[in-house]
Each structure stands twice: as structure tokens, then as C-alpha cells.
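Here the complex is missing one protein chain, while the rest keep their positions.
This part shows subunit A:
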Amino acid sequence: MEEVDKILIHALKQVGTEVSEDIDSVKQFTSELIVEAVVRCIRVIEPGLGSSLPTSLPPGMSARFRVGMSLAQACQDIGYKGEIGYQTFLYSNEPEIRSLLMFLVERLPRASAEASDQPTGKSAVLQRHIAAAIKTQLAVPWLPPNCRLPLHCEMQSVGSLHSFHTQHLSLPHCSKGKKQLKEVRDYQRDILPPVTSQLSHQASVVASILEQHTAELSAAQEWEHEWNSQGLLSRLTPQEYRSKKLTRLRKRIEEQLRSAAQTSPESAFGVPTSTSDLSELLQTFRGSAPSDHILTKGTHFTHTQKFTFTQETAAAPSAIPIGRQSEGDVQLQQQEELASLQQQIQQLCTNIDQIAADMKHMTVTNAQVLDELKQQELGNSENTEKLQVKKKTIDLLPDADNNLLKLQAVVEASAKRVVNLASQWEKHRAPLIEEHRRLKEICSSQDLESSRKLSEIKSLHEKIHMSTEEAKKKEEIYKQLVTELENLPHDASRSAYTQRILEIVGNIKKQKEEITKVLSDTKEVQKEINNLTGKLDRTFAVTDELVFKDAKKDESVRKSYKYLAALHENCNQLIQTIEDTGTILREIRDLEEQIETENSNKTVANLERILDDYKAIRQENSALAAKIREG
């Protein structure tokens, strides 16, 4: 029982019951302690049910009775099948309390079962830690600044809050295979400051480093994903794939920009309106260098602007020397001059516009004229060819027959030659075509092979990925379990329990053996008894017969027969008496045991307590009645 009590007390302590150190068995539990333990268990098992129950007994007797009743009801609601009532708590009885507490402790939710249900993995562990930290911080009450202890200052003061601002960091990267320039190495060795001193604010170090790492990590992951999904299928080396993608993207951006430039020619950047060349457009974006430096090629707009502004600045100084006349005259003159100048400017502007329009018109017509010229030239060359052919035929006309014959011969010869050439061509062609077909077949077979291998590679990649992930997961689970194992309480050691259980099992086995031994002994004894009684019966019967036979003849023998019968009867009676004594002794022992158990139930003490409590209730009742009467 000691072990059971220890386990029970340990479990109750975990639930939150305050069991003092010197109590180490259920026998020592007081009523208050029992009530507290039961209520705490019920609160854990079913919070809704337990929240209405008090953890300590009230002073008034009738109130105590009510608490006992409600506790018994709650236990029955949870599912306790044993006998239970207010007396279980108020007038405690060791075995009953033990069975009730065992039932409640068994019903307690297992912490370990809960832990195994929770998701595993590094992030889950981290999230759990965060949740626990937040929970503890929420549990701490808010205090005004003057009352804060150092512990609170850490969490509640505003000074410890930093905004998460990042700055760019410069980190040396060691890449295998690639040889670094000497200058780069010198820079990294001599001048590059450590990461912690690269930033202007010490507070943003962590943020910057985290940011840098996430950026690099996500870039690497994205590239790996893309390469596995698309890059492998394209059958290119990584560099080729990259360059191909670069050109594709460039093209796309070019298209986008061009379309954007066409739809909004008057863009906000002051971009040249007639941007036909993209590089020119891009040049304006490159760096923050002043765009005038790069825009060497002026546009129509800038030219007009420049022109008008220089006109104005040139006109301004001419107004200065004409001063020192009367002010009205001067003003008038100036106004007139201004008007005339403005007129001039307008005229010039219109002139320029006109000229520009003319120029445009001229360029267009020029292009048209050039086109026409080309066409004319083409026609000319055709005509001259025709003319030459005709000239030759006219030259040949006088000696027509001869020339006709010659011509026919030439035609025949050329026809023969054509046939000859065709046959030769066929001769060459056939093997070439065959070769071509063969090569084609080889190519297709290689294609098939390569695609098969590609799919194999892909599946291998997937497998590798899966197994690495699995390995990672398992490792994490292992780590987590190890930490959990370390965190487990060591006071209830499992091995000790199992050892004890094994010991108990061994004891039980030994006892069983002894019991069987005793049983076989009794059986043997029984057998012997049966044997002896049989023998006795038989002997008696034989003797009886012999003596009875002789008794008919002899008087003295008749007497002896009578004695024999009396002896037999007496012996039988004796045996009966002995058996009766045995049963009575057994009964006595049973009764003694019963008395002991009743004694252990503290019946007398409990009865006295019940009597006391009854008196108390009566007193309370009379007091209440008196109060009512007074009231």
C-alpha cells in the first residue's frame, strides 16, 4: 500500500494540492486535505463541474454537510461507481478514500499523452516556446512605471522596444572554385569592418543580419526549385539556362517599356518623346548620374527649349543700356520692346514649328522619292537585260537555218547534260538520304534515352529531397524527445516501479506455489482420512459380523458386542465434536478479523464525531430558531 500511496500523493501534488512533507500515506489524510484533493482533481478532470466547489471546508456543520453532499454528487457525475456520500469525506475511512483517490487520479488527463499529440518539429517547438513566454508575460500584471521591479522593466518599459529596421550589410562570400581577385581579398582582410560595426545603430544589427539571411535563403530556395522544376527539363547547363532566361526577360521588359512609352508619350520623367531606341531610355535610368551627361543626343523638345531660352537671355542684356530717360518713357519703351520681343518670339516659335513640320514633311517625301528611285533602277536593269537578249537574237537572224541547227545541237547537248547530271544527282542523293535517315533515327533514340534519363534524374531528385526531409524530421523528433526526456521529472522513476512490480509478481508466484503445496497436503490428508474411515468401517463391519455370529451362541460375547456398538457410537460422537470445534474455531477467527476491520474503520471515533456533529447541528439549528424568534 505504501507504493500506491506515494504515487497518489505525487499525482495530487502535481494537480496542485498542498500535501505536507510528513504525510506519506492515505491513512494520515485529514478531512480538509481529502476535500481539497478531490476538488482539485475534479477541477482538472472537468473544469465546469469543479469551479463551483470550494477547496476548503467551511466552519459551519450544516455547510460542511452540504459540501460533502455536493462533492459526492460530483464524483458520481464523473463516473465513480463505488459507495459514496457525505460520510466518505467527513468521516473518512481509509480504503474508501484510497479507492476514490485512485479512481480520480486515473481519470486525470495524462500530460505525456498530451505532449505526444502535439505536432513535432523545430518550428512547432519554437512556437510552443513563444506561446509559453507570451502566456507568462500576459499573466504579469501591468504596473505603473514607478512601481516596476527590474523584472517588469525588462518587459514593460518602452525603452527596450526597438523598431525592426534593416540596413544593407556587406559580407564576404567564400565560393569554391572561383578565384578571388587580390584586391577583393585585401579589402576583406584589411578594411571591411566586422558586421557588428558596419551599422550606424547597434539596435538594427540583429534585424539586418536576419533580413540578409532570409533574403539569401529564399533566393537560393527559389533557384533550386526553379532549376528542379524547369531547368532540368530544358537540358541546359545552369549558366546557359540563366543566360537564356536573362535574354527572355530583357525582351519582355523591352516590350513592356515600349508599349508603355507609346501609350503615354508625355511621361513624367521627361523622357524623350520619340524614344525608338530603348538603350537611350534605359540610359536615363541608369544610376543617378545627371541625365544631361548621358543624353548626348538632343531631341526635338530639348532643342526647342534650349533655343527659346537662349533667345531670351540674349535679348535681356540689350535692354540695359537704354536707361536714364524719364521713367514713363522708359516703361513705355520697355513695354513696347517687351511686346515686340514677345511677338518676335512667337513668330520665331511659329516659324520653328512650321519649319519642323516642313522638315518632317520633307523627310517623308524624301523617303518616298528614294523608294521610287530604287524601283526605277530595278526596272531599268530588267529592261537592259531584255534589250541584250533581243540584240543577240537580231544578230543571229541572218544565218537562221545554220544557227537553228546549232541551237538545236546546243539544246540537245544541254538536255543530255541535264539527264546526266540528274542521274549523277540521284546516285549521290540516295546514300545521303539513307545517311540522313539513319542519323535521324539515332537522334530520336538518343532523345528518348535522354528524356528517360531526365525523368530518372528527376525522380532521384525527388527521392533525395524526400529522404533528406524525412531524415531532418526524424532528427528533430529525436532531439525533441531527448529534450522532453531531460525535462521529465525524475522523482517517479520508472525503473524503480517496474522493479517493484516484478518483485511483487515474484512474491505472488511464491505464495501461489505455497498455496498449491498446502492444497496438495490437505488433499493427501483428506485421502488418508477417507482411507482410514473406510478401513474403520470395514473392520467394524467384519468385527460386527463375527461378534454377532458368536453372540447368538455365547452370553458373554453378546455383552462384548454391546460394548463394541457403544464404543463405535462414542467414537463417532467424538469425531463429530472435534469437527464442530474446528468449525467454531474458524468462525471465531472470522469474527475476530471482522472486529479488527471494524476497529480499523474508526467506527467508534467516527460515531463519537457524528454525535458531536449532530449536537453541533442541533445547536446551530436552535441558534437559528432563536434568531428567527428574535427577528
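Everything that follows uses one rule, which is that contacts are C-beta pairs under 8 Å (C-beta built on N, C-alpha and C of every residue); 3 or more make two chains touch, one makes a residue touch a chain; residues count from 1.
Everything below uses one rule, namely that contacts and distances are computed from a predicted model.
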Missing subunit (named according to UniProt) among the choices "COMM domain-containing protein 8", "DNA-directed RNA polymerases I and III subunit RPAC1", "Glutamate--cysteine ligase" or "Transcription initiation protein spt3": "COMM domain-containing protein 8"
For the chain not shown, which residue from A:63, A:124, A:184 or A:367 touches it across the whole complex? A:184
Who touches the missing chain here, A:200, A:239 or A:556? A:200
Using the document's definition of touch, tell me which of A:14, A:167, A:334 or A:403 contacts the absent chain. A:167
Even though one chain is hidden, which residues of subunit A still touch it in the full complex? 163-168, 170, 181, 183-184, 186-187, 191, 198-200, 245, 249, 252, 268, 285-289
